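Reviewing the structure listed below.
In this view, the complex is presented without one of its protein chains, the others remaining in place.
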Amino acid sequence: MTIDQLVQTTLGGLAIGCIYSLIALGISMIIRATDILHFAQGEMLMIGSMAGLSSFWLQGMPFWLVLLAGVLGGGLVSMLVEVVVYRTLRLRRVSAINIMIATLGVSIVLQNVARLVWGSEPLRYPTLFASGGVKFAGFTVSPQLIWIVLLSGLIMGVLILFFRFTRLGIAMQAAAQDPDVAQLMGISVDRTTTYTFAISGMMAGAAGVLLGSLFFASFNMGFLTGIKAFVAATLGGLGSIAGAMIGGLIFGLIETFSGTLISTAYKDAVGMVVLIAILLFMPTGLLTRGGREV
Amino acid sequence: MRSSLIARLGVALLLAAVPLLQSNAYWVHIFSLALIGVILAFSQQLLVGMAGIVSLGQGAFYGIGAYTAASLAISFHVPFVLAIVAGGLLAGLSSLLLIPIVRLKGSSLAVATLGFAIIVHLVMLNEDWLTGGSIGMIDIPAPTLFGFSLGGEKALYYICLITAAAVFLAFDRIAHSRFGRALTAISQDEEAARASGINIAVYKSKCFLVAAIASGIAGGLYAFHSRYLNPNDFDFQKSIDILIMVVIGGIRSLPGAALGAAIVVLIPELLRASGEFRLLLFGVMVIVFAGAGSKGLSGILVDLVKYIAQHGQRWLLQKPWTARL
Partner (left out) sequence: MSTLLDISGLSRRFGGLVAVGDVGMEVAAGSVHGLIGPNGAGKTTMLNLISGHLASSAGKIQFDGSDITRWPVDRRARFGIRRTFQNLRLFREMTVLENIMVGMHGQTHCEIWHALLRSPQQQAEETAITERAREALDFVGLAHLADMQAGALPYGSQRLVEIARAIVARPKLLLLDEPAAGLNGAESQRMVDLIRMIRASGVTVLLVEHHMDVVMPSCDCITVLNYGRRLANGSPAEIRAHPEVIKAYLGGRLKRRAKPTQSSQPEAAHASP
């Protein structure tokens, strides 16, 4: 591998890793707030991707509006699913296994709604970034990848600021850590849970636009990506915000490098082997304080 | 005891009569597929219903059984019964690969089995020399017994029915044994089960083993049923479908699992009329039945029958039409 390839592969891995990070963050937030393993998180990515694409079709909107449409699309659908489905199930005291199955059902529904609306063929994404290469420290790199890394970093930075400095963010953290105490302090756990889903949907939606701009958008782009993001979240430590970010980056790098070095066909298998190894040898992931079981 | 025997015989007779009532070859083909699904659901019921293990990897064992049976039949002309048994055994053997992960819990274990399923699927897709790669396996010979071809849809249906019935009886016996009690105990309270002398890891591994054998046998049947294997028949989606079957039907019982399997296989067929909406409706049903709790559809039906029996009787006894006068 030449040094140029190394730079290219690393950048590609970081970009795809950022996308995993964005979804993994949502999965981690949800599992922390509700103990739900959200198999439909990947569908929020798909919805975001489709919403962004549609907004582009409608008006030929500039890139930042396409991204905003994706964010809103993912956030709205995620919130809707929480309010309509998961909250109902929680109120009915349905067991964790069944809620997990329901998230699979939600995934099937969203995929098929998307297939009805947008068809089953992969859809080409418009060129949202300047094409061609830019010179960066002597290497020619794709500006698209750099944009993805920068934008994801920006979104995650905003999220951290939100958690640290806003009343709502602090309330959400409190409710996730100890719902009973939070309730006593006058925090509505139902509401913070809804926001948790909304925010994780928004991040997945953003990830959808970014992923779409790299390849294409299709109704079934979400599920496996969601599973991989779960792997990333597990890698970093389920339920940890920083863990999800770093887990996503590491997983993106592992996947991209094994695709280049080992075999394209088995790059997903390498990811799964990493997953199983992490579960076995570091069950709490790289970055968790205390062993919290899920 | 006696009434359950009568009920079982009744169901068996009814299922045996199905190809006579609906002799359309296409539908008999689908019914056989449903019976294969029933066996898969039994294997998942043992895991999730008895031991409380959510497996998202049964599709892998199903595929291993199918490819094993098909390879043996194509390359070595092994008789179909032996090929199917070998499929079950090899699937069981490969379940031993899961031994390291059985000590994981809950969703971690579920995702690890999903990872296993994804790896197995990729092997099927990419190892051309072993599995035919993305083309799959074609020209699987029709099953024959003592020189008679059993390749007709009806004959295949009865092969599937007999196998499903045998798996049912076997699992029913397992459920009411020391092994079954130990699994149930594990699912209810692992600490108390250990304190009663049960080695959790050993029992979970055995549970995976038995379930994998059943799934492998189902795969063997599928190979002879469809006579053509495509690796995408055994992707992780299949594993998820198998889990959905059991949850829809009710995780607590074998008949519930069978009902769920029938629904998962047949409803999309019945909904063909609704065209593109069928999978959408199916997804909605998954959510609704998952929301119905661990009873599933079978539990709801039983409750309904009880309710009608109880209230119907009271209604007759009270004769509200006279009381109101």
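Order of writing sets the chain letters: A and B. Residues in each chain are counted from 1.
Just so we're on the same page, contacts are C-beta pairs under 8 Å (C-beta built on N, C-alpha and C of every residue); 3 or more make two chains touch, one makes a residue touch a chain.
Quick caveat: nothing in here was measured; it's all calculated off a predicted structure.
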Task: Among the chains presented, those that the missing one touches - done: B
Task: Touch criterion as defined above, residue of B:192, B:270 or B:304 at the omitted chain - done: B:192
Task: Given B:158, B:179 or B:228, the one touching the chain that is not displayed - done: B:179
Task: Contact set of chain B toward the excluded chain (per top definition) - done: 170, 173-174, 176-182, 184-185, 188-189, 191-200, 206, 210
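Simple rule for what comes next: only the chains that are shown with their structure count from here on.
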Task: chain A-chain B separation of Cα centroids, rounded to whole Å - done: 33
Task: Touch list for chain B against partner chain A, complex - done: 48, 54, 100-101, 104-108, 110-112, 114-116, 118-119, 122-123, 125-126, 236, 240, 243-244, 247, 251, 276-277, 279-280, 282-287, 290-291, 293-294
- [ ] Note which residues of chain A are touching chain B in the complex, please.
- [x] 37, 85, 88-89, 92, 94-102, 104-113, 115-116, 227, 230-231, 234, 265-266, 268-269, 272-273, 275-276, 279-280, 283, 293-294
